[in-house]
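Working notes, structure below.
Omission of a single protein chain aside, the complex is shown with its protein chains in their original locations.
And now, chain A:
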Amino acid sequence: MDSSLRRQVHALEKAVGVRDLRGVARLVRHHNRVRIEVTKPQLLDVLREALGEAAPDGKVLIDAVVRYMPDGWEHPLMTKRLLQLKEEEEAAAAATARAAAAEKDGADAGDMEVTKAEEEGEAAAGKTQAGAEGSARDMPAGSARAETAASEVPTLHASGQLPEIVAYLQLVVIVLLVDAKQYEAASQISSGILTHLIDTNVRSLDEIRSRIFFYHARAYEMLSRSKLIRSQLLEAYRAAVLQRDHSGQAMLLNLLLRSYLEANLHDQADKLVSQTHFPETRSNNQLARHLYYLGRIRAVQLDYSEALRCLQEALRKAPQSAAIGFRTAVQKMLVIVSLLTGEIPDRDVFREASMRRALVPYLELTRAVRAGSLDEFQLVVQARGALFMRDGLSNLITRLRQNVIKTGLRKINLCYSKISISDICTRLRLESSEDAELIIAKAVRDGVIDATIDHTAGVVSSNELLDVYTTIEPSNAFHKRIAFCLKIHNDAVRAMRFPDPFEDAESAEARQKRLKEEQELAFTFAEDDDDDDDDEF
């Protein structure tokens, strides 16, 4: 019986055999499809074959799968994908029907439309086919790739001798247990595995180990016991630094930050960040997560401009088509932080289809701040309080109150060249004019408005607006942008890979052999390249 898991394990065997670290990393990164498609019998099959029931590693895993995996397990994403397939099929059918109808409609007028509809139908059909190929599960010899795979059904002969294979299968089992919401079992297995794995110092295991850590932490978090594994994570982080295991460093640092922030320990999280160095060579996804956590810490510490920068970059680095949950969380935070810096987020932000609904309360909040109306602001905060609390942003939102007042003041200041303090008082619904006077004085000091107060007359007069174009401000703004562009360029140059200087020493023969092996591997990768791992979020 052929399955994507089997193929994956086989490819991994090969990659490990030729010490292709990048290949291993890529295979592990693309295990998403395996995770979705694998079924219980297939998993058991592979486990038995690769590890053997007698070996202790194998026994634990097989037991766990037999006991905890529900029979007839189907991954939630799989059902979703099947649904999608069905929809696409229907769309294709509709398109052909439409094309036929249009054809019947006939002659000259419909011409354009026909071709268009046909094209549409073809495109949809093509997609369906591609999708069908993608989910090759239970489709014997359906597509070309399945045929080639079938012609040489991979046998798993290594029988658990490679630690990478063992670790990978352990990872698969843990992931599936977490997916099946068997957190208790997953946490037990992962704890058991990690006690051995933490001491191994093999580069090809790094990627797999860091992932096992992720699901380990995930299982504990779902059991709300993440406090228990904090010291273990710290230990593992230290080991990862000493072993120069970059992917492990990035992953563990993020897991630690998450665990701290989950418990609102911003102080510890800040100290951890200041004492550690986030590895430069890491996946973008890890970087995005790291930036998000950093943004959260900075926002709590009132360093809004830094928080804004981190969050914006996190949003930019996050995968654009997937990880909607992550991006929504970042976006929510971003809206609040930019409001706190005194900026009003663009209207476009709230229009994006995927997170439109989740952002509605934040849109209301933005409106209130923009209008500078305290009443409206209080109303929104009261109505949506529970939701803000759940998002963990209610404390930040309480801080917005002063911004509402400031925005109101600024508006008044721009409209009137001279206005009495008592008028401002009524407009902003402040309690006493004396109070208002000091509030205005503070706003002047903070640079929110540019005005002078005359106490005896009881009026505030705005100073003449300075023409910014006579100052150096535009030049500064341009400089900021230019510096940003240059930085991107330089980063891009640095990120390019240069040929290894030692490669020349390699004999031509060995090189050809290696190239051939790499090509074989590349073939296995190619099909998985599209779906990147958004599960990390």
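As a working rule, contacts are C-beta pairs under 8 Å (C-beta built on N, C-alpha and C of every residue); 3 or more make two chains touch, one makes a residue touch a chain; residues count from 1.
Here is the rule we go by: contacts and distances are computed from a predicted model.
Asks: Of the options "Peptide chain release factor 1, mitochondrial", "26S proteasome non-ATPase regulatory subunit 8-like A", "DNA replication complex GINS protein PSF2" or "Cytoplasmic tRNA 2-thiolation protein 1", which is the UniProt protein name for the chain that has been left out of view?
Replies: In UniProt, the chain excluded from the picture bears the name "26S proteasome non-ATPase regulatory subunit 8-like A".
Asks: For a quick check of understanding: of A:Val173, A:Val300 or A:Ala368, which residue touches the chain that isn't displayed?
Replies: Considering all chains, including the one not shown, the answer is A:Val300.
Asks: Return the single residue from A:Glu280, A:Asp375, A:Asp435 or A:Asp491 that touches the missing chain.
Replies: The one listed residue touching the chain not shown is A:Asp435.
Asks: Identify the residue among A:Leu44, A:Val241, A:Leu265 or A:Leu387 that touches the chain left out of the display.
Replies: Of these options, the touching residue for the absent chain is A:Leu265.
Asks: Since one chain isn't shown, list which residues of chain A touch it in the complete complex.
Replies: These residues of chain A touch the chain that is not shown: 264-267, 270, 300-303, 389, 395, 398-399, 401-402, 405, 430-432, 434-435, 438-445, 451-456, 471-472, 475, 479, 482, 486, 489.
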